[in-house]
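With one protein chain held back, the other chains of the complex are shown just where they sit.
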Amino acid sequence: MSEQAIKHPGLNLGPAHGKDDEAAGTVMFGFWVFLMSDAILFAMVFATYVTSLHATAGGPGPRDLYDIKSVFIETMLLLASSFTFGMASLALKYKHRKARLIGWMVVTLVLGVAFLGFELHDFSSMFVKGGVPSRSGFLSAFFDLVPLHGLHVTAGGIWLICLVGQIVRYGLDTKTKLGIMRLALFWHFLDIVWIAIFSVVYLAGLT
Amino acid sequence: MNIVDPPLGRLQWSSLPFWDMLQHPTKGNIINGLIATGAASLVVIGAIALVVLLTKYKLWRPLWSNWLTSPDHKKIGIMYVVIALVMLARALIEAVLMRGQQAFGLGGGFLSPEHFAQLFSTHGTIMIFFMAMPFLTGVINYVMPMQIGARDVSFPVLNSISLGLTAAGAALVMVSLVIGKFSTGGWFGYPPYTEANFSPGVGPDYWIWALSLAGLGSTLTGINFAVTIYKERAPGMQWMRMPLFTWTALCTAIIMIFAMPPLTVATAQLALDRYLGFHYFTNALGGNMMNFANLFWLFGHPEVYILILPAFGVYSETISTFSGKALFGYRSLVMATMAIALLSFTVWLHHFFTMGQNANINAVFGIASMLIGIPTGVKIYDWMWTMFRGRVRFTVPMVYALGFIVLFVLGGMSGILLANPTIDYQVHNTVFLVAHFHNVAVPGVLFGMLSAYHFWFPKAFGFRLNERWGMISALCWIFGFVGAFFPLYALGIMGLPRRTVAYTEARYVPLEWMAFLGALLILVALLALLWQLWLSIRDRADNRVFVGDPWAGRSLEWANSAPPPEYNFAVIPQIESRDAFTAAKEQGRAYLRPDTYVDIELPKNSAMGPAIAAISFALAFGLVWHIWWLVILCFLAAIASMIIRGFARDTRRIVSAQQVRQEHHRWIDAVDQATAISRADECTSVNVGLARQEADGVVP
Amino acid sequence: MSEQAHNMESQTKAAQEERKEFRSYAWGIGLALLLTVVPFGLVQWMAMPRVTLLIIIGAFALVQMLVHFRFFLHIGFRQKREDLQLILFSTVLLIIMVAGTIWIMASLATRMALPGSP
Partner (left out) sequence: MRLAALCCGVLLLAACAGDTHLTFLDPQGPIAHQQRWHFYWVLGVMAVLVAGPIFLLLPFFVWRYRYGNKKPRYTPKWEYSTLLEIMSWSGPIVIVIVLAVFVWRDTHKLDPYKPIASDQAPLQVQVIGYDWKWLFIYPDQGIAGVGTLALPVGRPVFLHMTSATVMQSFFIPALGSQIYAMGGMVSQLNLEASKPGKSLGENTMYNGNGFHQQKFTAVAMLPADFKAWVRKVRATGLPLNAQNLKVLAQRSTRADLIAALPGARSMAGNVYFTSASKSLFPAVVKATMDGTPTLPESAFEHRHTATQSGDAADAATGKPR
């Protein structure tokens, strides 16, 4: 059989889901457009960061502040969470038991929270070393970029909890399904942003 | 940050506009205090009067359930335009005050420098963000879904939320008249002037949060429009069959989506500087104000094309309709629109040629700016070819369109002059620049919106506007504009900087007076417009056009009754060509009764829009005044409302086939009874909205 | 074809597809890990000229983004045209904005420095 056309970014539910799949096209496209706008937002913050690299004003710079090991762990956590969210999407698409779906979602949430924990720990150790945002243009730019991603992850986490709530309350109706699919896009998108942060801020900052 | 004490943050008695006048009653303080207090009282009295009237006539409930909570794109569109008009009234008064001050400005004048600075800052901010943007968003909201044969936009509740955000931002600007003072940093609020150490008051905070709310609203609107045009087109409405106004709406939406983020970043960073002592744009500690200029204009330049493109769309519709002819060069016009949208992202540096970057950069961006003249020129020529071998009727929308072409070509030419870094080095930041942008914003954007207002008003309200007073107003506009702004070109070349409250150079005076008189003529134009509205409402019974097609329209928004049913079309039309409605009329399928009707599903009313408006307004107000408990409370409320909305089910309702049939038959009956009229009579009361087709080559 | 057989068939097809899509995610995570670990290792343990290192980091990051787009976000050439258009258009704008910003700010930085200071 020929492969069905992909209607929108992210995992497609496929015809087996009937009207839910029909409804997905518009909603997912809308969300994808939003993500593109968000991508520009991040891009501008990146640009600010790059143009502020030398604006340390005599304060601490990347080498003094970044803890690459911790950041590496964060990266691993986030990558893993992208994968587990993928498993949740598959569980949704192939109509496995609800428990399995929720299970994968919870695992994702735990990974996300762990990521945030490490990140906050990083920030606090930067603070201890004098790396506070009001110290210099460079640090301001840093604390714009990285926490902005962190805030997105936090929002994703809250959204995830709400979706689990909706699954429990309403089961897998159209709205819940589309919610999960959009969150999946969001989560994978944040992963991409993180790769940029990991490479541009941390790896390049330490070369 | 202390979140409990004091409970009202920075808010104090001295925040009221008459405080200074009472404490230090000097002559200047009294004049400025009286003007400020007068303006504040107008806002307060207006608000109180509104509340009283609504209560007296028991209109709260209808207002709430028919308007504020309505997800209907047509009602949302009208509410946008209402916001635009209210804000415009204020910005206009400010404009005339500024022109008056400058006419008397030799060595002084009557306004204090600070007051003048607030005037240009609020005027600019309002005109761009709370007049032009809501106006065009409203018009697009009203017209575009019908032009593509849709029942509504893709996300109706989101649409209502966007409206709420815009309204909250507008309200914040209005409140700044009464409590505290608005920014004095101009509409682009360059730091470090707007940083905490140079502007410690609440002004820049008002500006930041008003822009943030409006910007967020516009981003969401842009997404909504773009998705609607991509996904909701009626069957057969291929890309190359879309009306040109819809094309411009699409390109505007795309610019909104991609141009707002830099603004969000710039204002958010400025806020962090001001609230938490970051160093993005400060002089000291590695801050770099040039980043702000760069970010702001990355948004600011595309923004001016957000404003102009829908106006171009309007002119395309009116010129073709009132020339009785298909739009010439449709494909070129579409390509030109897309070209402008893309090019608008490549020229932002022309707003700071004088910042000091190297000549290569200046030359590249200068040439890129000129490139925009190419697609714009194509548009102008194609409109002219549309009139060529047409039958041009001088109705009010058409007079605006003609005034537009003449004046906009001049304004565009002054833009091209500015795009020469060599010339810009001489006229940047002078009133030459002020003349340029009014020369494109007024004949371009404002005339476009006025043209749209006269064109689509009968569709929205079911009766035509008074033609005679419309014409008087239009002519006053055109000549008033020439008088008010052409002298500024000369003044700018004579070295008068913009934002100047007073001057000592006597040679400026005659030209300043010309400009003032021009502005007064514009004021007359506005009064004529209001008078026209009043007359039209009074005589509405004579001017009804229930049948819905008063101007021999060409696109689908004319293919239903005026005003249209809430679901727009009883049966979704099937499109077979460009100018879909004209084609349907020619083939005799414009007014048919279908055999069967089906149930129509519509979104239920939702309180999300007004709720978000209230919450975001209170949030922003708390931020401005450092009332932290309010900020936290509203922040939580915002999140809670979104979560609750996530849990909402049962959000749709059904209009029964029965009802649809009834309403549709009522309309078709009216069509059957109406007599079709020729275009010679379109401005008389025999026009009930049924147009006779005028055929090829034959002139009756 | 009986009802039951039909069901069975569609079930096996679904199972096949699920396995295929699972493999896609597995590939994704595998490649992503590889593309992360390699530049990390280079930065941590290899002495290399800075520019080379930066180029390698950039290249790996780009490839990894493509991997995510392909395997996690399922963007491919079978995509609906408008999605792909949107991504390309966004990318173009993003490049214009970021590259333009860096070009301008770099020029300004060199021309605005206090003469005689670094």
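Letters A, B and C mark the chains in the order given here, with residues in each chain numbered from 1 onward.
The rule we apply is simple: contacts are C-beta pairs under 8 Å (C-beta built on N, C-alpha and C of every residue); 3 or more make two chains touch, one makes a residue touch a chain.
Predicted model only: the values in this text are computed from it and were never measured.
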The one of B:Gly201, B:Gly373 or B:Gly646 in touch with the missing chain is B:Gly373
Absent-chain contact - pick from B:His24, B:Arg391 or B:Arg468
B:Arg391
If the hidden chain were put back, which of B:Ile179, B:Ala363, B:Leu533 or B:Val571 would touch it?
B:Ala363
Which listed residue, B:Ile179, B:Ile493, B:Ala637 or B:Ile668, touches the chain dropped from view?
B:Ile493
Footprint of the hidden chain on chain C, which residues?
111-117
Note that chain B touches the chain not displayed via residues 112-114, 117, 184-186, 190-193, 198, 282-285, 289-290, 323-332, 352, 354-356, 358-360, 362-363, 366-367, 370-371, 373-374, 377-378, 380-382, 384-385, 387-394, 402, 405-406, 409-410, 413, 416-417, 419-423, 425-426, 428-430, 482, 486-487, 489-490, 493-495, 497-507, 510-511, 679-680, 694-699
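Everything that follows uses one rule, which is that only the chains that are shown with their structure count from here on.
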Among line, ring, star, complete and other, which one matches the pattern of chain touches?
complete
Taking contacts as defined above, which has more of them, A-C or B-C?
A-C
Distance from the CA centroid of chain A to that of chain B, rounded to the nearest Å?
35
So which stretches of chain B touch two or more other chains?
230, 258, 262, 288, 291, 298
Touching at least two other chains at once: which residues of chain A meet that condition?
29, 33, 36, 40, 43-44, 51
Which of the residues in chain B end up touching chain C in this complex?
230, 254, 258, 262, 288, 290-291, 294, 298, 345-346, 348-349, 355-358, 361
For the complex, which residues does chain A have touching chain C?
1, 3, 5-12, 14, 16, 29, 32-33, 36, 39-40, 43-44, 46-47, 50-51, 54, 68, 72, 75-76, 79-80, 82-83, 86-87, 90, 93-94, 185, 188-189, 191-192, 195-196, 198-200, 203-204, 206-207
List the residues on chain B that touch chain A in their complex, please.
154-155, 219, 222-224, 226-227, 230-232, 257-258, 260-262, 264-265, 268-269, 272-273, 276-280, 282, 284-288, 291, 295, 298, 639, 643, 646-647, 649
